[in-house]
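Left out: one protein chain. Kept in place: all the others.
By written order: A and B. Residues from 1 in each chain.
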Amino acid sequence: MNQEVTREILWNVPTVFVVFLYGMLLPLTAAFIWVGMRWYRMIRLGASTADNRFDQPGRRLFMAFRDGVGQGFLGRETWGWMHYIFLVAFVGLFIGTSIVFVNDDIRWFLAFFGIHLYFFYGDFYHVFKAVMDTCFLLLIVGVIAAGARRGLRKPTLLNQPAQAKLRDNWENRAGYWLPLTLLALVPLTGLMLEGARINADPPKFVEWAYIGRNIGLIDGALGAGVTFHRYLWLFHVLLVYGLLFCLPFTKLRHFLFAPINLYFRNLKPRGRLAPIKDFENAETFGVAQVEEYSWKQLLDMASCLECGRCTINCPTVNTGKTLNPKFLVISQREHLLDKAPALLAAKAASAAAGEASADSAAPAYAGPDMITEVATEAAVWGCTTCGWCEEGCPVGIEHIQRIVDMRRYLTLMESKFPQQATNAFKGIENQGNPWGLAQEKRADWAEGLEIPQMAEVENPEEMDVMYWVGCAGSYDERNQRVSRSFAGLMKQAGVKFGILGVEEMCTGDPARRLGNEYLYATVAGQNVETINKYKPKRIVTQCPHCFHNLKNEYPDFGLETVEVMHEAEFIDELISSGRLKPNKPIDQRMTYHDPCYMARHNRKWDGARSALKAIPGAKVKDIDLSKNRTFCCGAGGGCMWKEEKEGTRINQKRFDQIAEADPETMAVGCPFCMTMMEDAVKSRSLEDKMKVRDLSELVAESTGANVK
Amino acid sequence: MGDVLVFAEHRGGHFPKTTLIAVNAGLEMARKRGGQCIAVLSGEGAPAAAAEIAKYGPSKVIVLDDPKLAHYLADAAAQALADLVKKTGAETVLATATAMGKDLMPRLAARLGAPMASEIIAINDDGTMVRPMYAGNALATIELDGPVRVVTVRGTAFDAAKPAGGAAPVETVTPELDAASLKMEFAGFNEIKSDRPQLTEARIVVSGGRGLKSGDNFKTVLEPLVDEMGAAMGASRAAVDAGFVPNDLQVGQTGKVVAPELYVAVGISGAIQHLAGMKDSKTIVAINKDEEAPIFGVADYGLVADLFKAVPEMVEEVKKLKH
Partner (left out) sequence: MKILVPVKRVPDPATTIRVLPDGSGIATDNVKWVINPFDEIAIEEALRIKEKQGSGEVVLISVGQTAWQEQLRTGLAMGADRAILVKADTPLDTLAIARAIAKVASDEKPELIIIGKQAIDDDSNQIGQMLAEMLGWPQATFASKVELAGEKCTVVREVDGGLETVAFPMPAVITTDLRLNEPRYASLPGIMKARKKPLNEIAVDSLGVDLAPKLKIKTLNAPEKRQAGRKVASVEELVQVLHTEAKVI
């Protein structure tokens, strides 16, 4: 290999410049440490997390690597390629700089220990040149794309909260434009520098520097020489440091925080809320002060890179409501930064005063109230907990718990919640269903169907299935028809199943999502006791919300291990095992509207589709916003039980998305989607053109199940 | 003897139909208890109303005359009536369960130390009475002990008295009042002028749903029926959502909860959030073209018909009934 094929490093750079180059590493390191400590101290202000975030280190590391370095999240969204380019070019240039560092700066140092590392020559040098030029080019292309998107296309997801919510400082004023500009100038001057060197130093071995070589020709034509190169070098170094200082001080800090936040992310099922463990001894419930959030929730704030992916298919953002998950996180972060000095001072004071008066030092803070002024109550109550924000977020921010924590405070501590929710709470409390209909009528839908109630069965544990009907399936006339269809299907398939009848109560889902954790704990405890008594092998629900509660949340309340299934999966199982035979054709175009709590929160969407496709004649077509990208019907998160006053209606928005596909039948798998979508069909006056039907109704029609 | 004092409510000399109902119930009670029916009036315009009431069958009409009684106030009226009970030795004091009757009679009962039966719907021959409890889910047969009894009757359970031919004598009595103990003062009456009753208080509610297809149809099709029936107008959430009518008309889980005697659901399919707001209505009528609509599951009377034909017909039929 030809050791001649290389270049002199730091050619034409005066010593004083070199001293500057290395000297600046000190303040840079200091800045990183200072900023790191600052955030560390702020994040430590937070409470402990409800779940252990230090378990499963291997899995956490793998996932942080996959989604952080590997950008696992970004590939799913438009413009993700742009960020890929940044990352590839940035990492490429970082490696390039490291190679130079190894081959020059520490080469002599390593040689002292007998390690000889020098490979910056020959073919490697050629390739290196080509790769570096490409990285420069990519970075410039990426920045132009980012700038065009930000400046010309102005996508709404990049909107910022109102100026009043942002602290007035240089970081917020500079926004993303400063780092982005530097990100463009660094590769540009890098290329120019290469060209200047090639021009000033007679060209040797530059065949592969396909860009620098040509710039060198231009420089030559313009008469630039050694001096030009020297000062251009200094300018380039200044820009590089500018960019490096942006890393800790601007929104580029996500580069460091994102992998950390992804490491500590929630490993439990999405949408599962953490229980309040001790009602008896706690003094406050929920979160009203920013420091009452857990350290992970504060880390979330630090990690937000303001990309706005949480808003893309957020039902409230898309119907003109106050709640914008991105604005919420940003506003709360700004609030934290504003309040932190007072909090840290109070913490230091109480630490100085010793243990005895640990809780005596209240922070002297006169800023805005977090819930009412920073977040606003309209935003807090707007959320349908559909989980899009968490699906979209590339850095693992947990929005739902953040919002429900504030609801918990308002509901439990202040009894301040949308007035109509009172009826739902009292209904659940007194009659075990949010409509407040008589508990004793819960099994009326099954009259004449000869469905055994668990209490009357001799050996309840021998039942194949405990059918959890849910409140809508029990009381709502429309959804009672679904219950009868599903029961008919199970009978036809010869499934041995029973219901709890009047022993079944609302899972408490609406209460929990609306922040009434106390009521939830009460009904969950009662339901768990009832279920455990019968030791079911398998529970099948018709309602995804019941499913989610039973499967993901009731174990926290003592539910013994039991398989929980949603009707879609179960019907699919019965069809594929040949116990149900859909043979009557339904010649229709169909689209399945995925319920958030099945698709997004529990990653289940295949069962419904294969069950529908098993119906002869059914032409099932998915729209773009389906499966884990489904759009909320507007009923989740307790929103079924309150008025939707702001903006346009979520159910209509969703309906219009589906109507695009022009189905004759919209299949649903959730009683609340049923209600919302039927309302939407009516409000669009399309009752004659499109029917909303539950999956089990469609399959029952095709199998000819006896449905009374 | 089983004389009955009937408190004859009036306002400035004009009495509502409920007063004639009280007179009729009083006559029935007196007949069954072997006594006389005496109507009692007080306040401004009482002599004029007394002369009129006298034509409806009571044996006697008494006008309680005292300046303290000019405007009805519970404390003064109770004292005056209690005094009259002593003076006449009546066995039963009876009124219709109007706002005034309900306000006055328990106070009178307490003053007399007498038991009281509220809102009776029947008088049995053996002296017992029947009254609904638990919002009409149980009918209690009750007995009142003691020399004096106080009763209010439910207006819808008795017919109004009819002119009996001739007129009973009208007498004026000055009751003994303990003026020092009377502390209440009348401070004004604000008559609700609206032709339509409040949704939550109306005896009849007519609600429209999506089936009406437009806000204009609420005006041109539904409103005539609402007004003809003297009803309040309501709407389903779907109709509100579609922007046909304002939200304050919404009946349902997230709107107003109503329990009128008659609820007419027009073009409403009967989603549960709507049913939750009207399920306690006494009689429910549904008009819908969809035979399968869930509303028929709760309706006492269902009519499967095109509402645009049926509603105008109904206006005509109700009109006929009135004339």
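By definition in this document, a residue touches a chain if its C-beta (ideal position, glycine included) is under 8 Å from a C-beta of that chain, and two chains touch if they have at least 3 such contacts.
These numbers were taken from a predicted model, which means no experiment stands behind them.
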item	value
Contacting the left-out chain in the complete assembly, out of B:G45, B:P132 or B:G215	B:P132
Option from B:A78, B:V226 or B:L249 whose C-beta touches the chain left out	B:A78
Residue among B:T156, B:T174 or B:T220 that touches the chain left out of view	B:T156
Interface residues of subunit A (partner: the chain not displayed)	279-280, 285, 412-415, 417, 419, 422, 425-427, 430-431, 436-441, 502, 518
Residues of subunit B (touch criterion as defined above) contacting the omitted chain	16, 73-75, 78, 98-100, 102-111, 113-119, 128, 132-146, 156, 181, 183-192, 200-201, 204, 229, 261-262, 280, 282-285, 296-305, 310, 313-314, 317-318, 321
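We take it that only the chains that are shown with their structure count from here on.
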item	value
Complex contact set, residues of subunit A against subunit B	420, 423, 435-437, 472, 475-479, 641-643, 649, 675, 678-679, 682-683, 685
Of all residues in subunit B, those that touch subunit A in their complex	210, 213, 237-238, 241-242, 247, 253-254, 269-273, 275-276, 279, 294, 297
